[in-house]
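Note sheet for the following structure.
Missing here is one protein chain; the remaining ones are kept as they sit in the complex.
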Amino acid sequence: MRFFSDNTGTASPEILAAVAEANRGLARPYGDDDWTLRLDEALSAFFGTQVRAFPVATGTAANSLALATLSPPYGAIFAHQESHIACDECGAPGFFSGGAQLALLPGQHGRLEPATFRAALAARPVDVHGVQPAALSLTQATEVGTVYGAAQIAQLCELAHGRGLRVHMDGARLANALMFLDCPPADITWRAGVDVLSFGATKNGALAAEAVVFFDRALVRDFELRRKRAGHLLSKSRYVAAQLLAYVESGIWKRNAERTNRLAQRIGRAAGAALLHPVEANEVFVKLGAERRQGLRDAGFEFYDWGAEGAGEARFVVSWDQPEADVPALCEALARV
Amino acid sequence: MRFFSDNTGTASPEILAAVAEANRGLARPYGDDDWTLRLDEALSAFFGTQVRAFPVATGTAANSLALATLSPPYGAIFAHQESHIACDECGAPGFFSGGAQLALLPGQHGRLEPATFRAALAARPVDVHGVQPAALSLTQATEVGTVYGAAQIAQLCELAHGRGLRVHMDGARLANALMFLDCPPADITWRAGVDVLSFGATKNGALAAEAVVFFDRALVRDFELRRKRAGHLLSKSRYVAAQLLAYVESGIWKRNAERTNRLAQRIGRAAGAALLHPVEANEVFVKLGAERRQGLRDAGFEFYDWGAEGAGEARFVVSWDQPEADVPALCEALARV
Amino acid sequence: MRFFSDNTGTASPEILAAVAEANRGLARPYGDDDWTLRLDEALSAFFGTQVRAFPVATGTAANSLALATLSPPYGAIFAHQESHIACDECGAPGFFSGGAQLALLPGQHGRLEPATFRAALAARPVDVHGVQPAALSLTQATEVGTVYGAAQIAQLCELAHGRGLRVHMDGARLANALMFLDCPPADITWRAGVDVLSFGATKNGALAAEAVVFFDRALVRDFELRRKRAGHLLSKSRYVAAQLLAYVESGIWKRNAERTNRLAQRIGRAAGAALLHPVEANEVFVKLGAERRQGLRDAGFEFYDWGAEGAGEARFVVSWDQPEADVPALCEALARV
Partner (left out) sequence: MRFFSDNTGTASPEILAAVAEANRGLARPYGDDDWTLRLDEALSAFFGTQVRAFPVATGTAANSLALATLSPPYGAIFAHQESHIACDECGAPGFFSGGAQLALLPGQHGRLEPATFRAALAARPVDVHGVQPAALSLTQATEVGTVYGAAQIAQLCELAHGRGLRVHMDGARLANALMFLDCPPADITWRAGVDVLSFGATKNGALAAEAVVFFDRALVRDFELRRKRAGHLLSKSRYVAAQLLAYVESGIWKRNAERTNRLAQRIGRAAGAALLHPVEANEVFVKLGAERRQGLRDAGFEFYDWGAEGAGEARFVVSWDQPEADVPALCEALARV
């Protein structure tokens, strides 16, 4: 029973159908095809404002290209110290930006806190000796499966904009956050102040499809050149665009996120006092200790260790196509250990 | 009738079937799945030697990641002045390598010539003032649809290795070259001295799949970290691996390349004296003049202008799924104009 | 009375004399002159082992070139969170290395602690998702004017080497550390495990001269190319080499550091309980509060604020040519406020 990651999941049937449907006729390459050209419209409808949207194949590409568009090489990018861009992308933001420095901040349950961010900004001198504050990157849902409220995001964005920084949101699991908050996508993105969004579909049912969504459209040209240069402009762009269209238009973003959130909450309840963070998306972090962790593995559960060595923590992630029986089995096992 | 590029093509049914077939069950992400793990074996069989092979989604990624593995930031990468890496990747080799400099050389019909390369190497001083010769990049088939013979490749590789350079081959259209030469893949790759190959499938029937194939396996670790860092390690790696497995194992690489080569040669014959380069792959370059070029467009043919402004040249590329009637129509039109 | 920084100082007369002495005859450029060629020998004598030494004009260049030689673009460089490379070089290590990520650690009084470093290393997974531990950078004397003992350095180096990391030392104020410890240079550099040293002379009496000293000579070729490429190979290299020769051979490194350490300690004693860190070099950090800080300024003392906004901290640095009367004046003022 695999709880490694939502990356273990397959593609939703609707996604595969959309790819097959796009597989007709000779189409102009590099995004001049009918599917890619329709993406702006579809995502503008989804977000309730005029956007420019660009498909890429990975979340790392989406995040790093967005950040490189926001930060000069001598910029500082503020982010949570456990964020994906800091820990799981092999330094991609530094690569894409030409060496921008991450300014990593702590924050309970994976969320940056306005007071911490304000203090960090205040501590930065404005002379040429330090890197220049350039961007804030927020993760929604966070790396530990919690969710920012719209007001929290707005407050962080306001602080950022007040100092001239732009705001990026890593929305690899945005669908899960939206389902948890039950709010329109606008509320936690552009309306709260987000300038560029990495809008993930891969973890929630696509084959390989993420959209970089620009609410600030002045940044688009720079992005397009960086994307090409980084090998992230797909020649047969229609296939990744078709996935994104199906993702937002068929409602699978909602259906899949609803299911994974619901199942994760069941697991969270089963974890009881061992639960490390509120379960607000499809991830559950549990403090088990080394022995019980091994016990779960012996019982056939697959998952990643988390946190510092010896902390005995574990992460369980529910995939959109998680077999139905896996979750009660895990709940029972957690209750037992 | 579209002759823009083989990128306009769809995916072969075998490719789509392979993707659908891979769409079962939760699989370990990031290349630890059964499909990706089988890639080394499948490509080792294809090339007749033990290789390490890594899937990526674009040719630009394949080329630039390979070159960054071969060249330090202060390296010189020798290539033909019309090569894809020089003209069509928005400076990707410079980006991935941290600033390596392309040393571009002329050569008739898109092919580098040993004498030119030897002279260019000889003209490089060995002191610290110039960039350091690091890699040779060959394109097979070339950017103008010609093909290197095995002996020519071997001679260029020998020159390169003799000065301590490594050799990369951009094989975006390797299948076309293999069909033209009717030789085993080994003959024009590792046996001739190629160290790393970008082995393209996208243009010849895949959705989005290229393999970076290492004949020199010492380079692999560096490559893997660069790939991750560049956002080119796909989380659901199985889908791109499945395409590559189908590509080499089902024989579509051969079937598709055979058809496009054959049709291109018909077009080439129709072009007659206006033909600019021998037709050895699936591309045809024709000197038309501005007026006849417009005439073809008015008659419903779509294609790219080529060469310098005012040269009146045109490029026609045959896709694997080019409608059968397109080619005789183009031949007739070319004969007419 | 200026206590801003030891960068406010002039050049020692011996340094100017050496520059004037080097100003004779046409000399081969780019380091092939008699002065630069003698540098290896002079610094080998100074450090008591065979070294390769290269002159550059700034500490930022010395540090970043050294680190770029030690870390791949996907490397992690461990350093104290208040180190100069982290706070005062505008992201230079990220620039020179092509995007390496700083892994910043806390540590009392500016010193990294073995336990903290060991834990940080242990927390790094070995997969491709995170940056790869590549280098440890120690600052001696530290950014807050304290000094590592030889045993502490050896312990940190051993941890680093045990995980395959190389060790860099930022010795912008190495002379001050040597005077404090009263030990041979070898003891706190190569003998303790340091692989590459930035050996500063500028702050301690040179015009503009730092040596990058390689104890691990395998790294030299890569360094030389990076130095040239970064514009840090001076064409008239003799003038910076002459400064470094005079610095180590005339004994001014010792004389100047002895004086600045001694005067700083007087200031430290005057600061009494307000002293923030032990005074072991030529810097004194004092907690004054905003009001007394202003009082000192009104009394004619010039110095930098330090620490977080509102913390009311101040830094006083003694220059090698600090007017004799400045120090008793400051001591008296500190005692008074």
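For reference, chains read A, B and C in written order, and residue numbers begin at 1 within each chain.
Keep in mind that, in the parts below, a residue touches a chain if its C-beta (ideal position, glycine included) is under 8 Å from a C-beta of that chain, and two chains touch if they have at least 3 such contacts.
All of these numbers come straight from a predicted model, not from anything done at the bench.
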Exercise for the section: Quick one: say which of C:86, C:154 or C:225 touches the chain that got left out. Expected result: C:225
Fill in the blank from the handout: Across B:129, B:221, B:262 or B:297, the one contacting the chain not displayed is B:129
Problem - Candidates C:26, C:126 or C:273 - the one touching the absent chain - result: C:26
Exercise for the section: Pick out the residues on chain A that sit against the missing chain. Expected result: 30, 72-74, 98-99, 128-129, 132, 222, 224-229, 233
Practice task
May I ask you to list the residues on chain B that touch the chain which is not drawn?
Solution key: 73-76, 87-91, 94-95, 97-102, 119, 122-123, 128-132, 308-309
Completion exercise
Hidden partner sits against chain C at residues 2, 4-5, 7-11, 16, 19-20, 23-30, 56-62, 64-65, 89-92, 95-96, 202-203, 207-208, 225, 228-236, 239-240, 319, 321-322
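Convention: only the chains that are shown with their structure count from here on.
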Handout entry: Contact-graph separation of chain A and chain C, given in steps at minimum
Key = 1
Problem - Chain copies touching (chain A, chain B) - same or different residues, decided at half shared - result: same
Problem - chain A and chain C: spacing of chain centres that average the CA atoms, whole Å - result: 41
Problem - chain B-chain C separation of Cα centroids, rounded to whole Å - result: 49
Completion exercise
Taking each chain's mean CA coordinate, chain A and chain B are separated, in whole Å, by 33
Completion exercise
Listed in rising order, chain C residues that touch 2 or more other chains are 73-74, 98-99, 128-129, 132
